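All protein chains but one are shown in place.
And now, chain A:
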């Protein structure tokens, strides 16, 4: 899901055309584009604006309002650390510190080898087994520092197998 894929203007237009008839089509279109290629490229903004009869500023306004949408390609995997209260009660502040140090990046950044991007998230609904993180579409609970390291290296492993 967070794997940035190849795209063309035509492939983006196909996505837009498949959804633009929906009432309130903007978010479904943005989601579909980001699901497909990992982020919302600048070219897509103009295409969406034209297709939905809105200005580019309006489309930019929507994209920037929501934390979920990104305008730069993510790494191979997206790691989100829950920063909300229930996870705070179980030590997410040290977990986020550890994550930043071990990956060598801050929030909103991607590792130099483009393996991982790091983002904050405010509750994954997994608050009874905190602290929680999300890697791509999988949520993990009771994430101790050791478990974090194990999860990260498992994802590194997968990448090696793929490549």
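As a convention for this text, a contact is a pair of C-beta atoms (placed from the backbone, for glycine too) under 8 Å apart; a residue touches a chain by one contact, two chains touch by 3 or more; residues count from 1.
Simple rule for what comes next: contacts and distances are computed from a predicted model.
Of the candidates "NADH-quinone oxidoreductase subunit F", "Serine/threonine-protein kinase RsbT", "Fe-S cluster assembly ATPase SufC" or "ABC transporter ATP-binding protein", the chain left out of this view carries the UniProt protein name "NADH-quinone oxidoreductase subunit F". Note that of A:11, A:43, A:113 or A:129, the residue touching the chain absent from this view is A:129. Check A:16, A:33 or A:86 against the missing chain and you find that the one touching it is A:86. The set of chain A residues touching the chain not shown comprises 23-28, 30-31, 52, 61-62, 65-69, 84-90, 93, 121-130, 132, 134, 137-142.
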